[in-house]
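Shown here: the complex without one of its protein chains, the others still in place.
Chain nomenclature is as follows: A and B, assigned in order of appearance, with residue numbering initiated at 1 for each chain independently.
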Amino acid sequence: MLYLLDLIGVAVFAVSGVLAAGRAGLDLLGVLVIAAVTAIGGGTLRDLLLGRHPIFWIRDTRYLQVILASAVATVLYVRFFPPPGIALLLADALGLALFAITGAQIAEAARLSPLIVVLTGTMTGAAGGVLRDVLTNRVPLLLSGDIYGSAAIGGITLYLLLQRCGMGRRLAFYIGFAGIAALRLGGILGDWSLPTFRLAG
Amino acid sequence: MLYLLDLIGVAVFAVSGVLAAGRAGLDLLGVLVIAAVTAIGGGTLRDLLLGRHPIFWIRDTRYLQVILASAVATVLYVRFFPPPGIALLLADALGLALFAITGAQIAEAARLSPLIVVLTGTMTGAAGGVLRDVLTNRVPLLLSGDIYGSAAIGGITLYLLLQRCGMGRRLAFYIGFAGIAALRLGGILGDWSLPTFRLAG
Partner (left out) sequence: MLYLLDLIGVAVFAVSGVLAAGRAGLDLLGVLVIAAVTAIGGGTLRDLLLGRHPIFWIRDTRYLQVILASAVATVLYVRFFPPPGIALLLADALGLALFAITGAQIAEAARLSPLIVVLTGTMTGAAGGVLRDVLTNRVPLLLSGDIYGSAAIGGITLYLLLQRCGMGRRLAFYIGFAGIAALRLGGILGDWSLPTFRLAG
């Protein structure tokens, strides 16, 4: 069940990578690279930093197959139809929520401190998008506006607090997951943003 | 023999890094950093992702010495002579071909799946150039036009297929190697490119 959700998250992030690559006018290999980086960049950074080998997509090539299939399907789809705006936003929010909580659980299982658990989960959810933005030469979205990483931080913190208050792990998972998705979607629909910090020159 | 070719590949990529740094107007330390990143970035990423320690250039400092010598020689050379255009393109194509196939062989020796073998080889050949472009603040060449990564993918796939059809490993190596170099050079001379994928917005 979680594995299936994980593959869906990878597919969704791959689609968002393909659309970003299309906006940057990359070639077809570039599209694949950005799709892969967006989809598995966060989990790869997590595995490298935690010293988990083999990296998840080397151990199980299903992930790469899903990325390949999603990328091809997306390129074909947008030839005939407009990009699926709302559906993609929804899917992206679910993908972020899922990756953030499952990433946090991996650090939790390694008995790391709460601060590292929050950080690992946030990184798993958000670092793929940062790499996508760096490679397409933009200031990462994560750093400059939307409620994105902060949604992950909020939801994972909630997930940890609820468990600390005695709630079962599974229920805390669902609530943290829903919290991240709600914060992310609310942020987009309500045009929320964190305050920016601006210094002169 | 392979080791010698490997060092030649490192030298060639270091030269191409120096020339890119010169076009970006970096200082002499920047030149060295870009030369090193271009020459060993791909192999470093490969070793990190496969969990191979010590990293190849930590185990054997000959690589760094070759980079240092190549960078110094190039800076001196271009003071007096024009940059060696055609010779460098040829050398770069050979370096790409060599790194891609030897990188693939490392993943092959670790008994990883064909998809990972292709990916590892392509990354070994092409990731150094991506890092060079990110550090000099350009959209990576890999993503936006030339036949580069795709030459690696094509040649490694050929190398694997020929072995699957019963050809000996050494002969398959030579043919895969020649295939990559030919695709790369043909791509430059014939101005081939992959189709780009462009979305409005």
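Observations on the structure shown:
Everything below uses one rule, namely that a contact is a pair of C-beta atoms (placed from the backbone, for glycine too) under 8 Å apart; a residue touches a chain by one contact, two chains touch by 3 or more.
On a predicted model such as this, the values are computed, not experimentally measured, just so you know.
Summary of contacts with the chain left out: across A:A35, A:L119, A:L162 or A:L185, the touching residue is A:L119.
The hidden chain makes contact, of the residues B:L64, B:L89, B:I175 or B:I188, with B:L64.
Set against the missing chain, the residues B:L19, B:A93 or B:L194 yield one that touches it, B:L19.
Considering the complete assembly, chain A touches the hidden chain via residues 48-51, 112-113, 115-116, 119, 130, 134, 137-140, 142-145, 149-150, 153, 193-201. Considering the complete assembly, chain B touches the hidden chain via residues 18-19, 21-31, 33-34, 44, 48, 53-55, 58, 61, 64-65, 75, 78, 83, 134-137.
The definition used in the following text is that only the chains that are shown with their structure count from here on.
The distance from the centre of chain A to the centre of chain B, with each centre set as the mean of the Cα atoms, comes to 30 Å.
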